[in-house]
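Got a structure here, written out as structure tokens. Questions coming.
The complex is shown incomplete by one protein chain, all other protein chains being positioned as in the whole.
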Amino acid sequence: MISFLARRAILALLVLITVLTISFALTRLSGDVAVSMAGPAASQEDVETIRKAYGLDRPLPIQFANWVIGAASGDLGRSYLYHAPVAELIKARLPITLTLGLTGLCIALLTAIPLGILAAMNEGSVLDRAIMMIAVIGQAMPSFWLGLTLIIVLGLRLQWLPISGVDTWDGYILPGIVLAFSAIPALMRLTRSGMVDALASDYIRTARAKGLSRASIVLRHALRNAAMPVVAVAAVQLGFMLGGSIVIEAVFSLNGVGYLAWESIAKNDFPVVQSVVLFLSTIYIVLTLLADLLNAVLDPRLRTA
Amino acid sequence: MTLRRFFALFGLLIVGTVLIVAVLAPWITPHDPFAQNLDGRMAVPFWMDGSVVGHPLGTDQLGRDYLSRLIYGARISMIIGVSVVICSGLIGTTLGVIGGFFGGRVDAVVMFIITCRLAIPLILIALTVVSFVGSSFTVVILTLGLLLWERFAVVARTTTMQVRTLDYVAAAQAAGCSKFHILLREVLPNIAHHLVVVATLEMALAILLEAALSFLGLGVPSPLPSWGLMISEAKDFMYFSPWVIMIPGVALFVLILGINLLGDGLRDWLGATRDA
Partner (left out) sequence: MPEPLLEVSGLRVRFGKNVDAVRGINISVQKGETHCLVGESGCGKSVSALAVMGLLAKGATRSADRLSFGGQDLLALSERQFSKLRGDRMAMIFQEPMTSLNPAFTVGSQMAEVLQRHRGVSRGEGLERAAALLAKVGITNPGLRLGQFPHQLSGGLRQRVMIAMALMCDPELLIADEPTTALDVTVQAQILRLLMGLQAELGLAILLITHDLGVVARMAHRVSVMYAGEVVESATAEALFAAPTHPYTNGLLRCVPVPGVIKRGDPLGSIPGTVPRIAPGYAGCAFRDRCDHADASCNAHVATQQIGTDHAYRCRLSADWVQAA
């Protein structure tokens, strides 16, 4: 068990280093960063000044090493646009993105799990088909368009919810719903197939033979086993959701990490872009590690093996 | 006819229609999709009062005919979808088949590459690359093609592992066929049906991502009528004229729905798995 986790951790570290190298290479090899930072109106001198100021005149491997060493000690460099440490910029905006991601995940789980259970309990029925149709429709909905549509319908026509910003808690509801939509189909399918397998298993027959109540059979005995893969995928989905929040934040004008990234990309603020990539990859990798860990906790066969 | 068959045929109908419209775009559009007419801006579509004859879906903020732009948008979506799938399919299948066939260390390396790809924040990297290289149609296709291969790789890898142990592959190996020959002639044809299903899913994803990139201003460059870009350009007007985002949005939704329904139908028909 411990050695399994240690191996997973080493693998995660390797993945992180690779991703960092790739993202670093992409930002450097796809053009002269100093030129694009300086803008079209800049003189050759300005470009050289920027090159010096950001250490872009040094060889690439050294730039990379410096950046990685800095990042490991919490120094992500300075934003060219905001003239502030990148770490602080991200830290200031992190609460919004995290709240959004967790709101989305909660909405997704609270929708997908009950619907998946309901579909599995009525496998093959009209209800099952109708619920799975929701998954197909949800998958086909472009999130930015869904966001704009909800803004028009719920925010403007019905005026139920605020349409942009998160000055109050209910500002998170609309973007949360839109973000949840991206995760609901996968989670729902997984819950359904897990529950279908569990409900057809021998131990559920035993539970019925013991005369347990329907609620206990479905929600305790079957769900507990079906939930293991769902938990793992939910953690991974949260990673995808944080990465995808860039679109949602743009639609709802939320000043989170995604918005920061979008802005920085558009303005060639490469220290910020690199750091956000690093940040999102790290979160994703940590979440997958966490999913493995959670699985081990939930599945006694893994825990005590 | 079962409900599943009906949905699959419905999907085929949608995809077929969009494909025909996309191919025939230059001949069936009523207007030049790029021709601006600043006097005739924001004309309403036919189902609303005050619509203009000749512009059944109205005009946009620059007076361009919305139907013509929508039809050319179908062209962009289909080209993006097909080219990205070809590109990512080649990468993913090659990686997956190699990993699944050779196993051992080779497979470990392939798995590592897949894991790394999954850890890269997709939209962020795509935006970054497009932004640095400069937005163009080709750049969007290549960027997405280089990023969206992981499901091909995963499915190709697992199905190759299953096929590898089958008799005819073993027989070909025993007969001394070259590895390349076995992969191309014995393995690939027997996992192709799984890959076709993945291709539909990836095509839908590629079209959605292109729309999202264009919506964020870092996809297909203006004035090309990408559906995502149309929504982006129209969103300042959506409060008073919601149809400007509804029309391209519904088009996008219907196309993706059609591709997914077709994919589900193909999966049932070919007996393939959705996820490996």
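Going in written order, the chains are labelled A and B, and every chain counts its residues from 1.
Quick note on the criterion: contacts are C-beta pairs under 8 Å (C-beta built on N, C-alpha and C of every residue); 3 or more make two chains touch, one makes a residue touch a chain.
Everything quoted here is computed from the prediction, not taken from an experiment.
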| item | value |
| --- | --- |
| Which displayed chains the hidden chain touches across the whole complex | A |
| Residue of A:Thr49, A:Gln63 or A:Ser201 in touch with the missing chain, whole complex considered | A:Ser201 |
| Residue, one of A:Arg51, A:Arg78, A:Arg93 or A:His221, that touches the chain absent here | A:His221 |
| Selected residue (touches chain absent from view) among A:Ile2, A:Ala72, A:Leu158 or A:Ala209 | A:Ala209 |
| Touch residues of subunit A, complete complex, unshown partner | 123, 200-203, 205-214, 216, 221, 224-225, 298-301, 304 |
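As a working rule, only the chains that are shown with their structure count from here on.
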| item | value |
| --- | --- |
| In the complex, subunit A residues that touch subunit B | 11, 14-16, 18-19, 22-23, 26-27, 30-31, 36, 129, 136-137, 139-145, 148-149, 152, 156, 243-244, 246-247, 250, 261-262, 265-266, 268, 273, 276-277, 280-281, 284-285, 288 |
| Subunit B - residues contacting subunit A, complex | 3, 112, 115-116, 118-125, 127-129, 131-133, 204, 208, 211-212, 215-218, 228, 231, 235, 238-239, 242, 245-246, 249, 252-254, 256-257, 260-261, 264 |
